[in-house]
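All remarks here apply to the structure that follows.
All protein chains but one are shown at their positions in the complex.
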Amino acid sequence: MQKVKTRIHEILNGVSTEDAHAGIFHVFIITLIFLNVFAVILETVESLSSRYAILFKAFDTFSVFVFTVEYLLRLWTCTTDKRFRGTIKGRLRFAVNPFALVDLMAILPFYVPMFLPLDLRFIRALRLFRLLRILKMGRYSDSLRTLGNVLNEKKEELLIAIFAVLILLVVASSFIYFVENAAQPEAFSSIPEAMWWGVATLTTVGYGDIYPITSLGRFLGAIVAILGVGTIAIPAGILTSGFAREIQRKYGKRDICPHCGKDMNEPPENSSNNG
Amino acid sequence: MQKVKTRIHEILNGVSTEDAHAGIFHVFIITLIFLNVFAVILETVESLSSRYAILFKAFDTFSVFVFTVEYLLRLWTCTTDKRFRGTIKGRLRFAVNPFALVDLMAILPFYVPMFLPLDLRFIRALRLFRLLRILKMGRYSDSLRTLGNVLNEKKEELLIAIFAVLILLVVASSFIYFVENAAQPEAFSSIPEAMWWGVATLTTVGYGDIYPITSLGRFLGAIVAILGVGTIAIPAGILTSGFAREIQRKYGKRDICPHCGKDMNEPPENSSNNG
Amino acid sequence: MQKVKTRIHEILNGVSTEDAHAGIFHVFIITLIFLNVFAVILETVESLSSRYAILFKAFDTFSVFVFTVEYLLRLWTCTTDKRFRGTIKGRLRFAVNPFALVDLMAILPFYVPMFLPLDLRFIRALRLFRLLRILKMGRYSDSLRTLGNVLNEKKEELLIAIFAVLILLVVASSFIYFVENAAQPEAFSSIPEAMWWGVATLTTVGYGDIYPITSLGRFLGAIVAILGVGTIAIPAGILTSGFAREIQRKYGKRDICPHCGKDMNEPPENSSNNG
Partner (left out) sequence: MQKVKTRIHEILNGVSTEDAHAGIFHVFIITLIFLNVFAVILETVESLSSRYAILFKAFDTFSVFVFTVEYLLRLWTCTTDKRFRGTIKGRLRFAVNPFALVDLMAILPFYVPMFLPLDLRFIRALRLFRLLRILKMGRYSDSLRTLGNVLNEKKEELLIAIFAVLILLVVASSFIYFVENAAQPEAFSSIPEAMWWGVATLTTVGYGDIYPITSLGRFLGAIVAILGVGTIAIPAGILTSGFAREIQRKYGKRDICPHCGKDMNEPPENSSNNG
């Protein structure tokens, strides 16, 4: 039994890349996640949801069944991991780790309406929660982990950039509100309303549903548009440099130290001989 | 008394990071500034300002009281600083330094209508001036200082970029005015009007309130749009590289080589043995 | 005969840059490709296509004639190349290599309607296929090959970025659908419809044909717009760095140190004297 448990744990967590069963299992789960997201999207199309209602329901039930089995197996086998030793305490510790919570959130919306009387609107919202199954990707996708690393490493720079954008947004929206309010009392009825214009302008989206029409307002708007390009592009640049570094680290493009001529990305050989 | 004064000066200026009182004071002031900005924004929403008029007024009075006390304490204790020695001369010199002026501007709009008879529109403008309290952040926020450093260091590059954009804007707007004026005499009634189109196009905001409709105008517009992307992105790139450098300097990510432990960004010491 | 064949093969494939005939042939073919693309574009303009129908037809026939002769000559002479030895087997291997397939696709749409009875709409589609002649450029254009190299080298980073954008797109569109569906049941009738808004916002195109109008929707939209700028700019940054590297490699800007004349991008030779 212990052997079966260890084997299942291996397959679920795919320790080795040569494990064929783990490989098949991973591809199967990732495909299922993608199909689920696709199903949630298509189900909102009236013509499809009414015609294929039974198919959508069947696929959802099947997916939840698979994800539930996966969750229970993980819960059963988690004690194999050193971090989660202990029949109950270990399992509880496992259940509150972020990955396990995401797995739970992926199936819970299916079971909740069975036990609780909910009004229809709430159930519809719950259906959308199935999209959270996309978060299960985090466990399997290397790419998303790279993205996470980049965001984590650059968080200080990003916070500064976002902070600067927010201040610019508040200042720009307040000025434009004050200038345009008289000419367009509906479009620029308050600073929060003006901030909708501010975001559309600073991000250069420019829907065109709201824009200044007075000369002073246009002058201000022009300055905001120009400043906005600069300010918003900063996070982009920060992320880019972070990405480049992360990729370099991962795919081992060499980086030579000018002092000793060795590759920066290789671990230092035991330097005991140097002394 | 001198001791109290020195202590207050320390708290106000937060010399040491281990000073708990200074820490509490800073968090309190920053929170108050944020709440003030929030209040100014919300007060422009008709439904809120009419219902909670008294609350807004009370909060504003309280904030001004705190900021006034802060300002007076700063004025009183500034003589502790070597730069502002001298009971009157030192305090005057302190009062005209940028940070003190910002502090004064944050409270003045409250007191002015008490002493001067002003028309309503001017008072409404003054209310917006309360937003300038956001500038007080400059004293406390590390992030804003980083941004300031970056802007300062890269000002030559930025000026070149802005200058190039302005010339492109003038030339593009003049051409489009000449080409489109006949077909759309209202939208492109003059070069300044055409510049509103120019800014929206060069920044890629593209509200869609004004755009060329003739073939030649569209051809020109297409070229401007393509050029614009290139020209506007330059300040973004400049700021990005400046940011990266500033952050590196600050957080001391020193790029240590794992083999020899030396800083990658310093020149290799004179390898005198080579010759 | 063998000599003629070898010479034609040389001209067609332009081995040496000093070969005047090959140079003339290349310029001629590239010009013809450009004129073809131009003709296809202009032919869709009603007023031109009706007036100059015969000219367009004549030019197309001439082009297909040239491209057919080119294709047949390539097919005949390909056996000169070691890779395609063998009268029939070699030629078949040549015919299925991507460049040869593109050459075939450039002429096939002309001959198909001669042998197969097709309805008019299909023939119109075939006409557009003539645009694929632009792909013939791949054989001649250095620039396109550089672009291809860059895309190939950076494909992992680009896939991560596109994957992140797609997830953000799905999540953003689903949320906005849920929030705006009640207020705008037509514009946001389903998640796929909402994704059209999502793409326009994330790419900052912002046509303005569809946008949130509720407060919550606008709040969400603002966050998506800000996030979008960051996420979309990543592929741009990745491509940029890839481009810079490719160009450097190609034009051999070798970053020579003016003091010691060595390449900056090569590791310093083993400074064995140091130990």
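To keep things simple, chains are lettered A, B and C as they appear, and every chain counts its residues starting from 1.
By our rule, a contact is a pair of C-beta atoms (placed from the backbone, for glycine too) under 8 Å apart; a residue touches a chain by one contact, two chains touch by 3 or more.
All of these numbers come straight from a predicted model, not from anything done at the bench.
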{"item": "Where the missing chain makes contact, among the chains that are shown", "value": "A, B, C"}
{"item": "Per the touch definition above, residue among B:Leu48, B:Leu75, B:Met105 or B:Ile191 touching the missing chain", "value": "B:Ile191"}
{"item": "Contact partner of the left-out chain, one of C:Ala95, C:Leu131 or C:Ala187", "value": "C:Leu131"}
{"item": "Those residues of chain B which, in the complete complex, touch the missing chain", "value": "156-157, 159-161, 163-164, 167, 170-171, 174-175, 177-178, 189-192, 195, 200-201, 204-208, 211, 215, 218, 221-222, 225-226, 228-230, 232-234, 236-238, 240-241, 267-271"}
{"item": "In chain A, positions touching the absent partner", "value": "204-208, 256, 258"}
{"item": "Absent chain, residues of chain C that touch it", "value": "37, 40-42, 44-46, 124-125, 128, 131, 134, 137, 141, 143-144, 146-147, 162, 165, 192, 195-196, 199-200, 203-209, 232-233, 235-237, 239-241, 243-244, 247, 251, 257-260, 262, 264, 267-269"}
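Simple rule for what comes next: only the chains that are shown with their structure count from here on.
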{"item": "Chain pair among A-C or B-C whose interface repeats that of A-B, sharing over half of the contact pairs by residue number", "value": "A-C"}
{"item": "By mean Cα position, the chain sitting nearest the middle", "value": "A"}
{"item": "For chain A paired with chain C, centre-to-centre distance based on mean C-alpha positions, whole Å", "value": "31"}
{"item": "Distance between the centres, which are taken as Cα means, of chain C and chain B, whole angstrom", "value": "43"}
{"item": "Chain B: positions in contact with at least two other chains", "value": "204-208, 268"}
